[in-house]
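Here the complex is missing one protein chain, while the rest keep their positions.
Chain lettering (A, B and C) follows the sequence in which the chains are written, and residue indices restart at 1 in each chain.
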Amino acid sequence: MATVTQQGNRGSLTRRQRISRLWSRVYQACVGLAALALVILLLKIVDDAFGTVAVVNVVDPASLVSQDGRSIEQQNAEELAGLARDYLDEEGRHFVSTDRLFTLFLDEVARTELPSSALRNLTVGQALFSGQNFPQKWADRTLFELRLPDVARVERDARARADIALLLAGNVEQGRLLELVYNDIVQVELLESWNLIDSLTRQDEIRARAARDFPQATLEFRSWLNADFLRTPGSSQALTSGIRVALLGTLWMLVIAIGVSLPLGLGAAIYLEEYARHANNHRLLRLLNGFIETNIRNLAGVPSIIYGILGLTVFVRAMEPLTSGQLAGVAGADGRTILSAGLTMALLILPIIIINAQEAIRAVPQSLREGSYGLGATQLQTIARQVLPVALPGMLTGVILSVSRAIGETAPLVVVGAATTIFVDPDSPFSRFTVLPIQIYRWTADPREGFQDVAAATIIVLLLLLLSLNASAIILRNRYSARARRTL
Amino acid sequence: MAQYQAVQRSGAEKAATLERALRQRSLRRRARPVESIVRFLLLLCGLVSILSTVGILVTLGENSLLFFSQRSWQQVKYDTVERAVVVNLGQEVSLAAALDAQNSYLSLELDERATLPFSEGQLIELGGERMRVMAASRDGLEVERGVNASQALAHPVDTPVFVHNERTVLLGADLRADDTVIHLSEGAAAAFQIDDLIQADEEVMRVLQVEPVSDMLAVRRGEEGSNPARHSAGLPLFSPSAVTLGEFLTGTRWNPQLGHLGIWPLLNATLMTTFFALLTALPVGLGVAIYLSEYASARVRSLVKPVLELLVGVPTVVFGYFALTWMTPLLQQIIGPQVKQFNTLSAGLVMGIMIVPTIASISEDALGAVPRALREASYALGATRQETIRRAVLPAAVSGIMAAFLLGISRAVGETMIVALAAGAGPNFTFNPLEGAETMTGHIVRISGGDISYNTIDYNSLFAIGLLLFLLTLAFNVVSGAITRRYREAT
Amino acid sequence: MSETPKQSVQDKLEIDAMSVWYGETCAVRSVTLAINPRRITAFIGPSGCGKSSVLRAINRLNDLVPGAHVHGKINYQGHNLYDEQVDPVELRRRIGMVFQKPNPFPKSIYDNVAYGPRLLGIRDRKSLTAIVEHSLQQAALWDEVRNDLHKKSGLELSGGQQQRLCIARALAVEPEVILMDEPCSALDPIATQSIEALMRDLVHDYTIVIVTHNMQQALRVSDYTAFFNIRKREQDGVELRWGELVEFGATKQLFEEPQHQETADYISGRFG
Partner (left out) sequence: MMNFRTILYLVAVLALPFAIVQADSHTLAELVAENEQLTTLQMLVDSAGMGDALAGEGPLTLYAPVDEAFAALPDFAVDWLLNNPDRLAAVINQHLTGDMTGANAVADPLDADNGTLQLIDALLLPELELTEVIPAFVEGDIIAAGSSTVFPLSDAIATRFRDEGYAGNITVDSIGSGAGFERFCAEGVTDISNASRGIKDAELENCHSIGRSVFPIRVGTDALAVVINSANDFADNLTLEELARLFSTANTWQDVNADWPAEPVERFIPGTDSGTFDYFVEEVFDKDQAPMLDAARTSLSEDDNVLVNGVSGNPYAVGFFGYAYFEANRDILKAVPIEDVAPAGSSVDDVFMYAAPETISEKPQVGEFLNYYLAVVNEEVEAAGYFPADAAGLNVARLLVAAATGG
């Protein structure tokens, strides 16, 4: 009889352990599945962000070599200015426009702190200040008149053209002119772009196709994510599009959102966990506390697009004098500013921060509080010295989650009114703005060649940004967490 | 005793310091203004969240009221009886063989190329008898005889077949700005009664008299502040109807242009995508959380968790394109071509992937907070790892896990970009996950980003949808809050 | 143990008809007893008899438990401790507490002990160090930790050391009364012994109230003993349980000549 029981027990134990092992495989599989999804997703993004492109030059750089055979990189400013002169807008072709030259010139020599309108009446002599190399006969002309060679172009005035070249050669660096020659004369055009995987595995096919469809094009490997991409604002050309403005917009928005919601969120969480449950609270206060508590749970579930509608009504419209910067003395157009976006986002992440902070505070053992109270600490002292330090890692999780949430949110900002095309860096909370997800949304929806790749590169930047923000928070958390784990 | 002697010697300084610190401290209650101020400030922090809710309710409520009080104009329909004609051949349809009063099969002889003018459920008429089509083919119709209070009769061969059609009322002739009599398309006058309002373009008219025989209406022009204008023949006419809450909450068609304002197609799509999202995210997310909390080494955990949290930050737009360009083709390969380009299944599954990190991360925190003593107690009773997890750890962490699920579900319900891109763009009341259907959020984003002008019923409907979305999440949260509380009390 | 301590200026702690409730549940009903200064008073009784509740009521720690409320009075130094006018924060400073499970803060040993003085506004490092040193000496822990004051977290000590650290922490704010809630239940016999010796040392300067399960311990260390027991009653099909004070007296007398049969049964290990 005893043996049977033993056998039975052992059988059941083996079975139980088998089940246990099976489940551990299941859990592993879950991680694998999640990781797989992530890998595929990232792979798809990387696949788009790099790859072979077929580009064609409108003007072959080989045709721009100097008479003694030097390539454009080797030519001096004078020669390059000569090229610019030669390619000043031809009939119907968009090469170097006079305005481009003019801007280049202004950037180099005249764009001081003066507003654009004041430039108009500045004479060349004043603009260039002393010591600059320019022909004396220009000295008394205003910059506005200087621009007149545009008319000369129409009249094919060779002398006016020569003057421009002279002026440029004398005042503009070779590097800037080279850039001009590349951008406006050589003019790289994107014909087709292939994904990374295709570029690596089906190179022959790509070559064959390119040879058939675009015989004049050159194939090159392009990383859509590059330094220029971060430095330049958006553009209607995929090749020259960048994310500078969006990146800055995202950072501004995050700073405002976190700056507002973090103190509010932690404050509310502390109130709800430490004060709201107080035994001698008035009945009405207890009711209010219960209501706040339920309300926050509910807010966490409110769809983000509804926060967008709220932000539009409250921050953009109702609080326009504040959010447009009127009250701060800034001449803003309307309330569709970074401040509105940041505040909207702050409301959106507030419940997430509160709930996570509450969980974290709740996880602080009661014995710590009692120990503190037992020594005659006030409630505030107990919270500040015992509860918060221990709850910090958990609170950081909430902050990380909410930053992650805020950084990738698109819908509410579409409603609040992020700009789709904007070139100027945001410089105050009252600036118009765009953010990375909005750019991604716009570019993924753009059917023109190359914009899918630009979008992918933007996603990578967004993820890197997120990663670095997270990493700092995680390091912080793990340090605290390690200590906390040891202590509990 | 010896120890006590030693203590005595070093106590002098302590006593002195403390005496200084404790001087004038009585048991009397002291005012602590800082404490009170901080407490009040913290309460204010909590109150901000109430302002959020009030803001949402006021914003959505105000415009929803507009929606429910606004009159929607819909095209006027009327029933016509017409000879059945094969459209692409111009061939008129009549009986190919005589039909007696009992037979339910009605034979036809239609050309191979003919497109059928009949469809299931349609009402047809033969020599005064009305029948309902049960099934239609080129050779004949399966019908239900003698419907709509008509008598089943025998019909000879070559009897012409008539069909009932619903047609839109159109203006029958050009209308000048000073005309007071309008002509309608044939047979359409029956759709109007005296005192009805009619809208043509921007102008509203009131019916004063109906002439059914000549299909004419006498009207008063330029009602309700509109201006009499010239209208040309063929213009569709509209009649008013206010949106009722009942219709909104029970209707199964959403088409504001046609006056159908039933929320169910949108609601249903939302529920379907949420269902599939949760079907993916709950088990996987919880599995990941359990693995990380119970099995993984600290190193693995510190590696995997940040990566998962990274996934939270991927813009949902990206997931949308992922669903469209990866998941849907995959499903088409696995299931077959019946998977439509836009479908709720694909959107739901990808949404599930999106929610996994949210659920995993918060659940893991909850599991991590379960005291080790509880696990050890379970092991000590001879439980295997799995049994310990299932019977000791999970129940103890249930409130945190519920919070995670809650957040996951509300993200799924409120998720906008994925469904806008991948779930479909037409309100479609279907339970088939392989077909496209538009969710509430998808509809809001589509309409608000479109060409629609503001203060129209279409536009205001967005707020009503938003309000419903809000109330839905509210109701859901209240229920799950109650569940969480119960569990918490039980453990 | 039987030596007479010098008479104290401190008053008696008079618990007068006190009941402790948690929400709708009564934990202990109608307790009346007086705790003599500079003596060790032990609360004994079965689990759930409310002895811990009485203890926690003395320094109003129950205020922190949602739903807990106390009826009756505790008179101390001419105040009713539950009077509106009494400051619970100052009260807890004066009536320190040591818990069942050692609960050092997740800080260094030094910071643990210095926590209380810092709350009192003592910032001066030298004074703090003196207080820490003396308190640790009082708690007989100094010699063991003197080299690790800043290096070691309070949590890295052994169980007995942790408990002595908690006592040192309590002593650092110079309380008048020390409440000990089963301070030795989580400790081994050697650690228990050292704590008991410590208590006997401390009673020269402090009033000590100890809750214990261990009757031998009560007999060993206490001057007075209060025995609590559980009362039950059926009401509407629900069994109500609460605790009551059965007997209070000098320890020796209570153990040798109990006035109540219940007490006799309990101390001899027989339960009714």
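Just so it is clear, a residue touches a chain if its C-beta (ideal position, glycine included) is under 8 Å from a C-beta of that chain, and two chains touch if they have at least 3 such contacts.
These numbers were taken from a predicted model, which means no experiment stands behind them.
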item: For the chain not depicted, the shown chains it touches; value: A, B
item: Which residue of B:F162, B:F248, B:F342 or B:F470 touches the chain not shown here; value: B:F342
item: Touching the absent chain when the full complex is considered, from B:S232, B:T250 or B:Q333; value: B:S232
item: Hidden partner chain, touching residue among A:T14, A:Q74 or A:T103; value: A:T103
item: Residue among A:T201, A:S236, A:Q366 or A:S428 touching the omitted chain; value: A:S236
item: Selected residue (touches chain absent from view) among A:R297, A:R405, A:R432 or A:R477; value: A:R432
item: Where the missing chain touches subunit A, by residue; value: 94, 97, 99-100, 102-103, 106, 111, 115-117, 119-120, 144, 147, 150, 234-237, 317, 333-334, 336, 414, 417-424, 432, 442, 445-448
item: Sites on subunit B contacted by the missing partner chain, in the whole complex; value: 75, 87-88, 112-116, 119, 168, 170, 174, 202, 230-232, 234-236, 255, 257-258, 324, 328, 337, 340-342, 420-421, 424-426, 428, 435-436, 438, 446-455, 458-459
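We adopt the following convention: only the chains that are shown with their structure count from here on.
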item: Contact-richer chain pair (by C-beta pairs counted) among B-C and A-C; value: A-C
item: Interchain centroid distance [CA atoms averaged], subunit A/subunit B, Å; value: 32
item: Shared interface positions of subunit A, touching two or more other chains; value: 378
item: Shared interface positions of subunit C, touching two or more other chains; value: 89-91, 93-94, 120, 173
item: Complex interface listing, subunit A residues touching subunit B; value: 16-17, 19-20, 23-24, 26-31, 33-35, 37-38, 40-41, 44-45, 263-268, 270-272, 275-276, 289, 291-292, 294-307, 309-310, 313-314, 347, 350-352, 354-356, 359, 363, 378-380, 394, 397, 400-401, 403-405, 407-411, 414-415, 436-437, 440-441, 444, 459, 462-463, 466-467, 470-471, 474, 478
item: Residue ranges of subunit C touching subunit A (in the complex, touch as defined); value: 59, 61, 63-69, 89-94, 96-99, 101, 103-106, 115-116, 119-120, 153, 155, 166, 169-170, 172-173
item: Contacting residues of subunit A [partner subunit C, same complex]; value: 277-280, 365, 367-378, 381, 385-386, 389-390, 483-484, 486-488
